[in-house]
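Only one protein chain is missing; all other protein chains are in place.
Chain IDs A, B and C follow the sequence of writing; residue 1 opens each chain.
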Amino acid sequence: MDLNGLYQDIILDHYKHPRGKAALDAPLASAHHVNPTCGDEVTVDVAADAEGRLILGYQGQGCSISQASASVMSELLEGASVEESVKVREAFVAMMHSQGNVEPDEDVIGDGVAFVGVAKYPARVKCALLPWMALQDAQIKAGLMAPKEETR
Amino acid sequence: MDLNGLYQDIILDHYKHPRGKAALDAPLASAHHVNPTCGDEVTVDVAADAEGRLILGYQGQGCSISQASASVMSELLEGASVEESVKVREAFVAMMHSQGNVEPDEDVIGDGVAFVGVAKYPARVKCALLPWMALQDAQIKAGLMAPKEETR
Amino acid sequence: MTPLDPARIKRDFPILERTVRDGKPLVYLDSAATSQKPRSVLDAERAYYETCNAAVHRGAHQLAEEATEAYESARAAIAGFISAAPSEVVYTKNATEALNLAAYAFSNATALHGIVGNPRQDPRFVLNSGDNIVVSEMEHHANLVPWQEACAKTGAQLRWLPVSDDGRLDLASLDTVIDERTKAVSIVHQSNLLGTINPVETVMARAHQVGALGVVDACQSIPHMPVRIRELGADLVAWSGHKMLGPTGIGFLWGTPEVLDAMPPFLTGGSMIEIVEMERSTYAKAPQKFEAGTQMVAQTIGMRAAVEYLSALGMDAIAAHEHELTGYALDRLDALDGVTVIGPQDNVNRGSAISFTVDGLHPHDVGQVLDSRGVAVRVGHHCAWPTCRRFGVPATTRLSTYIYNDRSDIDAAVSGILAAQEFFGVS
Partner (left out) sequence: MTPLDPARIKRDFPILERTVRDGKPLVYLDSAATSQKPRSVLDAERAYYETCNAAVHRGAHQLAEEATEAYESARAAIAGFISAAPSEVVYTKNATEALNLAAYAFSNATALHGIVGNPRQDPRFVLNSGDNIVVSEMEHHANLVPWQEACAKTGAQLRWLPVSDDGRLDLASLDTVIDERTKAVSIVHQSNLLGTINPVETVMARAHQVGALGVVDACQSIPHMPVRIRELGADLVAWSGHKMLGPTGIGFLWGTPEVLDAMPPFLTGGSMIEIVEMERSTYAKAPQKFEAGTQMVAQTIGMRAAVEYLSALGMDAIAAHEHELTGYALDRLDALDGVTVIGPQDNVNRGSAISFTVDGLHPHDVGQVLDSRGVAVRVGHHCAWPTCRRFGVPATTRLSTYIYNDRSDIDAAVSGILAAQEFFGVS
């Protein structure tokens, strides 16, 4: 196996230098998710500015994949519109469920493309998705979802 | 397989002409046993005469083996002493657990020897033993056991 | 639809080549008890052990990944076989455990509900005194005793739908037996003793009308006919693998996601949890919530091969084959003196399990004579003792067919019955 394909430099960099890792002072909502097989956990806080753009915070502990994924997510979505955040999350989730067989779109998911190698490891897909699932939950609680999603 | 070895004439004769098949008017004790896999059942009544000799009665429904066995038992043990009844029962039970590999003693178990072929059929052993187990139970309840057995 | 070719199918089942009782060819007519297994099922199970055996849903190494993938894709294949979603299928060790899982949802919810400080239980599962549970008079013990126990633990009342003389469910009292206080209705789809196929949709509709949970015991139907699970109209459906070419040690509970979510867990321990602390735990979502501990993983792989084998033959073709064979068997038995079929005598809404009695002969003796000729049938109460009582018989002899049987097997059974009558001098 190609360890470098799984742990791309971008992932290692985000793991060692996490971006935006802090709780929000006054979140609209928070969601705490755990990976029951290994005990990894993440708490994602969300709020919105005057224009309805996302303000994100997160804390957590876990493996390089889950922590780097949270950092990438925070970098990508801080200040994004609700619509954008949904689009990016759906693209990231789709890539993670592709078993590594799709060419991810860097224009949509930015540094998230580095996780395409992780999609080949079913046991690690959950790690990568952990913060994104928490984000979705927090956004639902805060009412910060795209109209299409709210009615689904 | 040799059907005649299993259903010896003695067995068929006892099945068609059961001896002593009736309830006792005033039993000292009774025991009702069932074979839970097929629903066969037998009730054995015991009493004792002035000399402490057994008086037996039974009723029941079931296959040729269980019914013939009850009939043979009744014929063998009616009027027997408690000691004799225990000896005969133990010999019969031992034969049934022998998988057909012992030469039964006709002096002890009389027509019971006809059941030696049944011992080769594990599923039928229970049928043959049904009335004898009920008898043991009824004798225990009635206090009609050999001293050695009571203390075991 | 290609008709079945039993002679060809037989060659896939190694055991059917053996002889019994001093060289007699084996005639296996006991598939309602358990079916035989084709080579492909045995090969699949063995291949799992030889290539990727590991703990599923727990490890991060390659074997564990492969084992998890095999286990979950088996679930998808089994779910597909009954037109269900994978997450709606819970693995159990047999149908009996699946039915206990359903019954324990009630006694557990009731107990938890009664203790102050517990999270509130879904009221659908909480039994109050005056509530009742409904089964039928033709249930297998597996769909009767667990409900008796649930009632004994909660004070609820057990009721049942009666059976008519011709072996059909008597629905005249449907609306009175199932009433506003009914919390669960659990009914067999196809009786393993009578062969009757019940109109479970009607019974489930009535259950839902009064807000009761609807459960179906599909042990004898799913192996023998195409079943689109939603069409039964039930909330929960139980069946076993070993009666449909699968390994021993695996059964299933299908449930609607909504109901599975609402039920409390049954067996608890590893892999079914979300968070565990010394004081308390929270649980995973179904199906994991109901799969505590290391599962029968190899058996799920064997089971996948079993449903693939059945699907390749076609469940329509299997049902047609058995229907034809059942008609033939009913006709041949009808022509015998002193033989009485217990259960529907017309070949309508009935499966291939045929129970009968022979005048003057005990079923054990009939079975023994058949066995001496190599014909394997089942004798006894078939774990449906109350049904025997209903028909005033202590036991029956039952022949039951499957994909590998043909008319010659029925003929062998009929000759055996005649031989038994002759041997015991009742002909």
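Following the convention adopted for this analysis, a contact is a pair of C-beta atoms (placed from the backbone, for glycine too) under 8 Å apart; a residue touches a chain by one contact, two chains touch by 3 or more.
On a predicted model such as this, the values are computed, not experimentally measured, just so you know.
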- Item | Residue touching the undisplayed chain, where the options are C:Ala298, C:Ala329 or C:Ile342 | C:Ala298
- Message: Using the touch definition from the top, which of C:Thr268, C:Thr340 or C:Ser427 touches the missing chain?
- Response: C:Thr268
- Any idea which of C:Lys153, C:His208, C:Arg230 or C:Arg332 touches the chain not displayed? C:Lys153
- For chain C, which residues reach the chain that was dropped from this view? 14-15, 18, 20-21, 26, 28, 30, 33-34, 36-37, 42, 45-46, 49-55, 58-64, 93-97, 99-100, 107-108, 110-112, 115, 118, 137, 140-146, 148-149, 152-155, 158, 160, 240, 242, 247-251, 265, 267-271, 273, 275-281, 292-299, 364, 367-368, 370-371, 375-380, 383, 385-386, 389
- Task: Please give every residue of chain B in contact with the chain that is not shown.
- Result: 34, 36-37, 121-124
- Message: Considering the whole complex, not just the chains shown, which residues of chain A touch the missing one?
- Response: 1, 3, 6-7, 12, 37-41, 61-65, 121, 124, 127
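Rule of thumb we're sticking to: only the chains that are shown with their structure count from here on.
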- Note on the structure: Counting C-beta pairs in contact for A-C and for B-C, the higher total belongs to B-C
- Centroid spacing, where centroids are CA-atom means, of chain A and chain B in whole angstrom: 77
- Message: Taking the mean of the CA coordinates per chain, how far is chain B from chain C in Å?
- Response: 38
- Query: When you check chain B against every other chain, which residues touch at least two of them?
  - Reply: none
- Query: Of all residues in chain C, which are in touch with two or more distinct other chains?
  - Reply: none
